[in-house]
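Rather than the whole complex, this shows some of its chains in their spots.
Per-chain numbering from 1; labels A, B, C and D assigned in written order.
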Amino acid sequence: MTTPIMSRAEAAELVKAARIRRGVSWSAIAEELGTPLVWTTAALLGQHPMTAEQAGRVCRMLDLEEAVAESLRTRPARGTDEALMSDPTVYRFVEALSVYAPALKELVHEEFGDGIMSAINFRVDLARRPAPEGDRVVVTFDGKFLDNKW
Amino acid sequence: MTTPIMSRAEAAELVKAARIRRGVSWSAIAEELGTPLVWTTAALLGQHPMTAEQAGRVCRMLDLEEAVAESLRTRPARGTDEALMSDPTVYRFVEALSVYAPALKELVHEEFGDGIMSAINFRVDLARRPAPEGDRVVVTFDGKFLDNKW
Amino acid sequence: MTTPIMSRAEAAELVKAARIRRGVSWSAIAEELGTPLVWTTAALLGQHPMTAEQAGRVCRMLDLEEAVAESLRTRPARGTDEALMSDPTVYRFVEALSVYAPALKELVHEEFGDGIMSAINFRVDLARRPAPEGDRVVVTFDGKFLDNKW
Amino acid sequence: MTTPIMSRAEAAELVKAARIRRGVSWSAIAEELGTPLVWTTAALLGQHPMTAEQAGRVCRMLDLEEAVAESLRTRPARGTDEALMSDPTVYRFVEALSVYAPALKELVHEEFGDGIMSAINFRVDLARRPAPEGDRVVVTFDGKFLDNKW
């Protein structure tokens, strides 16, 4: 009898459980795969398909069953449940957009013309920057400029 | 008879009108004030109070009346109208969060512990990065890490 | 004891699982059935009833049980879960409507008079159009004009 | 005293009023400007900036004041008021997406891989196709494929 493919959400829960129980960091997984840290974490949380090679390697590293690997290879419906968007750690990013989005729009247009920063030809990086009054979280959004073109 | 202080939204419309009619860029205003580019633009769009000195200088530069300066000095109710959040240039930032927010949460916790990136002790920068296949928009969110502390 | 008919959503999950595991493309299924590609995919995802003949043939091709075929024959409640509408691949269509809908309304009226493009006497096609700077996705909506008629 | 720039919505109302009173069709305007029909209509309804040349020519053609031309040159906040999305002529497009969006997502991925149809490097066309049982509205969405690329 055919069974459905495990959902990306279930696969993510199993990856998180195995990762915590084995004491494996997201960085260690990214290093093992040779893939960027934010991409790797996002992919395992259900936002990107992995190649068979990548999915297999993660599952071997965390001793996860083949059904997880099968799920990780699928092309997901991307996006995040609204409830998580109000978690304080996440919400600060939402708030920053709510304050700075109109300015970013003005400045993208002033610097590049009528168009957008691609969210598809796009990468995100997170870094720690030491500072005297307390270390800082530095998140970089880096996307190709696409101009409106008929 | 007392009149209300001009709203920040009205002041922003007048700043935009004067800026466009005189051909003054946001960068030129920021340079005149000696303040960071994104901060300056956001402040003039209604998201930050300006000092009397800053508000006065902007109004002289753009030949705007004192009522605009008075408005620019007030502490605003921050935030952006929902309708603007679906403008494509703005929406790509919303979409990027919707795809990467869970990963950013995991990695803030892995790197810094249980806490958040401050959106108050915080700065944003926008830059153009040349690239062979097309220049890129690079937006940096840079906030102090605050850990949960009772 | 009577059991409910398998929901169209469950049937779609099983079709997707079997299709992926056997490496069968949507095009191959459409070809096997002799039905249009977008129609076939939409029907299998739960948006159209299939004839007994069609449902049976798909299930034999993918080795799916009779309960799936029974489900595929039912007349569905059509529509898509809101969450999927913000997946980036889907959202671009939503955004295009949000930008061009008022123009399309004006032009339907100018060209045809007071009425609508039917979404029932209607077909959709998706094609790849090669172009020097990168291939293009071409989606055609083709519906009978219906004029307002008392 | 500085006055705000006329909003794109007000400008659109004036364009519509002048167009109707003079009996000028959208096609005639597009022809005058030498620009595509859907683009021209969308731009005049407030979705795209026009060049000074284009805005000036439209205003001369419809005998509209300079304030309208000034508005038409601005870069707009794109999007459509929710209320208009339930007008029947518009809603049929929304409904078509609600029925076919999941199929379009599957087929974009099958044909092109993991990515999207751009809504920025993008054009829309509307045509009338004669058919024995009643003419058909044919709307074509044509956007460059962008693949997910880190």
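As a working rule, a contact is a pair of C-beta atoms (placed from the backbone, for glycine too) under 8 Å apart; a residue touches a chain by one contact, two chains touch by 3 or more.
All values reported here derive from a predicted model rather than from experimental measurement.
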item: Homomeric assembly size (copies in this file), of which only 4 appear in place; value: 10
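One rule holds in what follows: only the chains that are shown with their structure count from here on.
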item: Farthest chain (mean CA position) relative to chain B; value: C
item: Inter-chain centre distance, chain C versus chain D - centres from mean C-alpha coordinates, in Å; value: 25
item: Separation of chain B from chain D, taking each centre as the mean of its C-alpha atoms, in whole Å; value: 29
item: Set of chain A residues in contact with two or more other chains; value: 77-79, 105, 109, 115-116, 118-120, 122, 146
item: Of chain C, residues touching chain A in the complex; value: 10, 13-14, 16-18, 20, 62-65, 68, 83-84, 86-88
item: Contact footprint of chain C on chain B as seen in their complex; value: 86, 88, 91, 95, 98-99
item: Residues of chain D defined as touching chain C within the complex; value: 25-27, 37-38, 41-42, 45, 47, 78-80, 84-85, 87-90, 92-112, 115-119, 122, 124, 126, 128-129, 131, 133-146
